[in-house]
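Mind looking over this structure? Questions follow.
In this view, the complex is presented without one of its protein chains, the others remaining in place.
All chains are identified by letter, namely A, B and C, in their written order; residue positions are counted from 1 within each chain.
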Amino acid sequence: MSVSVQEADFDAGAEIAALSAGREDVGAVASFVGLVRADKQAEKVGAGDTAPVQAMTLEHYPGMTEKALEAIAAEARGRWDIFGVRVIHRVGRLLPGDRIVLVAVASAHRGEAFAACEFIMDYLKTRAPFWKKEETAAGGRWVDARESDDHAAGRWERD
Amino acid sequence: MSVSVQEADFDAGAEIAALSAGREDVGAVASFVGLVRADKQAEKVGAGDTAPVQAMTLEHYPGMTEKALEAIAAEARGRWDIFGVRVIHRVGRLLPGDRIVLVAVASAHRGEAFAACEFIMDYLKTRAPFWKKEETAAGGRWVDARESDDHAAGRWERD
Amino acid sequence: MTVSNVLCFFLPMNVKILFFAGLREALGTASESLALPAGVVTVGALRDQLAARGEPWVALANMKNLRVAVNQQMVGLDAPLKAGDEVAFFPPVTGG
Partner (left out) sequence: MTVSNVLCFFLPMNVKILFFAGLREALGTASESLALPAGVVTVGALRDQLAARGEPWVALANMKNLRVAVNQQMVGLDAPLKAGDEVAFFPPVTGG
């Protein structure tokens, strides 16, 4: 289980390969890469304002961020029979098309790998202390949290 | 939308990156890599036989395979708002730890990317004409279809 | 009458039959071209016709979960068959 918060970009293929390297029991690696969209702002401020995002700055809470990501990965390991988890989240200034986050999960079977990967992304979106500030021609603007993200994370709550 | 059936290995990172290259509207790339497990045979023949898989040979139906994969990808594009799909399935003789299949899906949002990626894998498992033959110390053996795969594909059936 | 005219007359009466995986091995052949016998108008009838050849062809009748494709589309045993079709028999698929 490995979590990184870093300014540097990552190589998704190398990270995915590392999860099964030297092993013969991994049958499935599910992964997710999140990227900066230029059209994000348009969606937030309504049809009238379509200012494209020119850049995005990711702020985080050093120390707590790593702990939160470790806790999310540990929770996934408790719920599913998975062999390895890799989470990389970038911080600092990013441009449209840049990679923001990688989540990759290795398991024997695809069902568990997919479920754990989606679970980690959903929880990361609501529990890990990162904040995005978008720059458009109109200035900078902190991104509002999405209700749909709370909803997505809520799917995994146990009764 | 792009489908390949090939003997050669693939670079998952390069394929994932290609789905968002030059675009600023892709916010999410979900992907899956399937690999040869050495312990596959043990699971199939019961607790008494734990002969590890030494190699696996993948046979396919040239022509139909590509059509089936294209049809599965097209079905996914009809169901979800996704921008790109990449499917690579290897054939020929593979060893434990070798990559077998890649499915990667790009979308604006992670929910659609994950759903389409898992849908394509589930349908590929039941609709695409590939057959696996495992080699163990005890000889060669064609892999039986799994009921759980039919069940997984059945989740996506519309009423 | 030229040779090509003769070919045009006879070839469309044939179906191309393919076998894959364990079935291919059991039958000892990957494909054949067969003049579609009179009265064989469905995939199931063709399967029965082949199985009636005796060993090892009875495998086609005995196999649970036999899968069939006509012109590279998965179909049921009741699917219609016509001269010129490509018919494939195989076990349930196990890729991915």
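One rule holds for everything that comes next: a residue touches a chain if its C-beta (ideal position, glycine included) is under 8 Å from a C-beta of that chain, and two chains touch if they have at least 3 such contacts.
Fair warning: this is a prediction, and the values are worked out from it, not measured in the lab.
One chain is not depicted; across the entire complex it touches A. If you put the hidden chain back, the residue from A:23, A:77 or A:132 that touches it is A:132. Across the interface with the omitted chain, chain A contributes residues 34, 58-61, 63-64, 67-68, 89, 100-101, 121, 124-133, 142-146, 149.
Here, only the chains that are shown with their structure count from here on.
Chain centres here are Cα means. That of chain A falls 23 Å from that of chain B. Separating the CA-averaged centres of chain B and chain C is a span of 28 Å.
Counting only residues that touch two or more partner chains, chain C has none. Not a single residue position of chain A touches two or more of the other chains.
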